[in-house]
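A single structure is presented below for examination.
For this view, one protein chain was removed and the others were kept in their places.
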Amino acid sequence: MAFEPKIIGFLCNWCSYTGADLAGVSRIKSAPNVRIIRTMCSGRVDPAFILKAFQLGADGVIVMGCHLGDCHYQEGNYKTIRRLPFLRRLVKGFGIDPRRLRLEWVSASEGDKFALLVNEMTEEIRSLGPLKLSVHHEIQQPVAHH
Amino acid sequence: MGKIAIEDLAKIQEAARYKIALRQGAGRVRINVHMGTCGIAAGARGILTAVMKEIEARNLHDVIITNSGCAGLCSQEPMMTIEVLGEPAPVKYVLLTPEKITKIIDMHVLKGQVVKECALALGSERTR
Amino acid sequence: MVTINIDGKSVEVLEETTILKAAEQAGVWIPTMCHSEHLEPYGVCRLCSVEVVRGKRSRIVTACNFPVRGGMTIHTNSKKVQWLRQVIMELMLSRWPRVRVVKEMAERLAVKEPRFPSLERDEAEDACILCGMCVNMCNDVVKAGVLGFAHSGIKREVVLPFDERSDSCIVCGACAHVCPTGHIKVILEDYRGKKPEFTLGPKTPIYVPTLQAVPRVPVIDAESCIHFETGGCEICAKVCEPNAIDYSMQDEIVEIEVGQVLVSTGFDLFDASAMAQYGYGRLDNVYSSLEFESILNSTGPTGGKIVMKSGKEPKAVGIIHCIGSRDTNHHAYCSRVCCMYALKFAHLVRDRTDAAIYQFYIDMRAFGKGYEEFYNRLLDEGVTMIRGKAAEVVEGCWQGNGEPSLKIRCEDTLIGKFREVPVDMVVLCNAIEPRRDSDAVRRLFSISKSPDGFFLERHPKLDPTSTATEGVFIAGCAQGPKDIPDTVAQAGSAAARILSVIAKGEVEIEPVRAMVQEEYCSGCKICNNLCPYIAIEFLEEKKVSHVNEALCKGCGTCVAACPSSAMTGHGFTDAQILAELDGLMI
Partner (left out) sequence: MAYRTYLMVCAGTGCVANQSMKIKDKLESEIRKRGLQDEVSVVTTGCNGFCAVGPLMVVQPDGIFYQLLKETDIPFLVEEHFVKGRLVKELLYTPPREKAPIPKMSDIPFFADQTLIVLRNRGLINPENIDEYIARGGYQALAKVLTLMTPDQVIQEIKASGLRGRGGGGFPTGIKWETCKNVPSDTHYVICNADEGDPGAFMDRSTIESDPHAVIEGMLIGAYAIGSREGYVYIRNEYPIALERLQVAIKQAREYGLLGQKIFNKDFDFEIRIVRGAGAFVCGESTALMASIEGRPGEPRAKYVHTVERGLWDKPTCLNNVETWANVPQIIEKGAGWFSSIGTGDVTSDAWGGSKGTKVFSLAGKVNNTGLIEVPMGITLRKIIFDIGGGIKDGKKFKAVQTGGPSGGFIPESLLDLPVDYEELTKVGSMMGSGGMVVADENNCMVDMAKYFLAFTQAESCGKCVPCREGTKRMLDILEKITVGKGTEEDLVLLEELSNMVVESSLCALGGSAPNPVLTTLKYFREEYEAHVKDKHCPGHSCRELIQYIIDPELCLGKGHGCHVCAKNCPDGAIVGETKQVHTIDVMKCGKCGICYDVCKFDAIHIE
């Protein structure tokens, strides 16, 4: 069966998570590949989580937050916009294609934009194929030990 | 003169009193120097100046100096008539010289005594 | 107070009031021709001469400016006074035979034919009778000091400086207002950049916005009020008994501590001039819905009479729906209320005039209770409903009497034909759109907006009147176009939500907070200036940071930034998120 990418989405509670909810309410069809974690603000997303996600086998990570200026906590997304681009250059070092990590602003009213992003990301990761990291092998083995 | 006080008023008044008095034609003594052509020729002008000098020297404020035409006695020129308020008749003095003038002014004008030796006669036609 | 006797009646008045005022109080009429209550008495026409007797002396004085004193007897109609008035009247009538106020006063004083020949130069109906009221008004009240008298004696006349248009004239029209003969005309043309057009606005600088205004109190438009221009006039202050007028009032910024806010900032009307084809702002008699609403309003500029700019009643009225609504170039959404008020307009036009009415609609959305029945009633009343979006409004004159009028071009989809409907007046149903400053307001209350620009409610179905932000509620058209019943319902619900919180006395807040584990904290202070709410302070003695729980909103930014993971966030600890990650990976 075709490769189904696993994408982790970190969504901020006030804008993108509500946008996603709106997409659902508006019955917009979109790919199920993105698995969502809700954080109070996109600023809460620690780069460590993203790396952990890749480590745990995620093929792509997308972080969504409010448009600049809309953040419920005034400046949360300004921190994110400094961390994420830096992180994207960093992951190259781990052999992860930067396109597997994206940062997008989705406001509460942009349900269709959320769906669009999800489909777009899914196709892109599918084209990139599964993420093969040397670390993946050890993980499988210990699991096998149990 | 700058800011004046009330006392200055009197001073100014005093200084100009003679001028004003003359202008009002008020005076106690009237000296009339006869200046007909012959009188002038006989030196009446000098007499007039002398009289004025004497008056000014003594700072008299009530003497009127006038001149008039010839009195008719050309031989006695220069002549002058002195009339004093309250005196019955004017006195005519003749053959005058500056020296006589001072004597006449002292004696007659100031003390009211006629200087006989210089006087021609008592009385003459009224000028007023 | 002093008592005086006027024509046998004894009157008590304040000392120093004029005989004229005392006479008014005693109900005695005294003729005046150069008197106005706004101005100091001028006393030049002398018509108001009366006979005053004090002790044994009687004399003739002018009533308008003679100060009253105790024990005075005044005869306002003695033989001598009547004779004086008659001769003066004859003089005025002979010089100004056709001036209305002069003719009326002459009649009242029974002066028929003047015994003097006319001067053959002031025979116009609006001749100047040299009463001086305009000059005094301009100099003493308005204080612009433009008008004045020139020449003396019989050649005396009122002049502008150098007989030219004066720059210090503030075009207030006070002189024309006070001129008894209409000699002074204010020329309505482009004068110093002020283009006087038929404004629906107020006629005077001080006005009550509308009789339904809350509070129903007059306001002063500082732009056009004489006082703010020259420091003069102040007539409104003089006539206001409770002297409630204080020119020095300024706008004040008032800060009020509140727990919760209901944002019901309403809507803006779509500017129809953006759709040039309808000629709004270009053609006469093309009104927006709100302008037509003010014409219908009985306290509005036309007092409720439906009139065109020319002042005449229209013979035919066209009402065009969906201007700016249901239009991808402007607003895709339907403004919801236009259909119904358009029907109301049609009904009122039918009721107040006998004009033919045409409505151009796409779909008649009579969705509410009793709405459909109203629509059917309108159909019975003979309103022509044309199903088809009006394409264009053009000029045309169809009544053949040279009266300018309009033509509406549209396609009648029901009969599949192209039609050109001749009308006199067009009413556009402008779309309801978010306020121009809604973005700023949104950021102020940190609430977000929906795709059409209105404020975003927490949940479109389950919670339309509150927002994602705690304590901020919305209601009315700020949340989206709606009519009055819906707005009232929303307002009620928002108020109820607010009251319920107030009733509880305290507010539950989510326990999401950041906290410093002092053992791990290395005192690096990275988190200190990170926090937008300055909730993290540095304890000098312990050399560790500490979170002020009251200020912290729990966004977690500091948790992510802490290099030694000393900062944890309740409810969103690292462990919890990582656990979620694990969960997602199977």
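A, B and C are the chain letters, set down in written order, and residue numbers restart from 1 in every chain.
One rule holds for everything that comes next: contacts are C-beta pairs under 8 Å (C-beta built on N, C-alpha and C of every residue); 3 or more make two chains touch, one makes a residue touch a chain.
Computed from a prediction, not measured in an experiment: that's the story for all the values here.
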item: Chains in view touching the one left out; value: B, C
item: Of C:K79, C:K112, C:K155 or C:R436, the one touching the omitted chain in the full complex; value: C:K155
item: Missing-partner contacts on chain C, residue numbers; value: 43-47, 49, 60-62, 65-67, 80, 83-84, 87-88, 91-92, 94-95, 115-117, 130, 132, 148-149, 151-156
item: Interface residues of chain B (partner: the chain not displayed); value: 1-6, 9, 12-13, 15-27, 32, 34-37, 40, 48-49, 52, 55-56, 64-69
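The definition used in the following text is that only the chains that are shown with their structure count from here on.
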item: Whole-Å gap between the CA centroids of chain A and chain B; value: 141
item: Distance between the centres, which are taken as Cα means, of chain C and chain B, whole angstrom; value: 103
item: Whole-Å separation of chain centres (CA-atom averages), chain A against chain C; value: 54
item: Residue ranges of chain C in contact with chain A within the complex; value: 443, 446, 448-451, 456, 460, 468-469, 512, 530, 532-533, 553-557, 559-561, 569, 572, 574, 577-578, 580-582, 584-585
item: Interfacial residue positions of chain A with respect to chain C in the complex; value: 6, 8, 14-15, 18, 25, 35, 37, 39-41, 43-49, 52-53, 56-58, 66, 69-76, 79, 83, 107-110
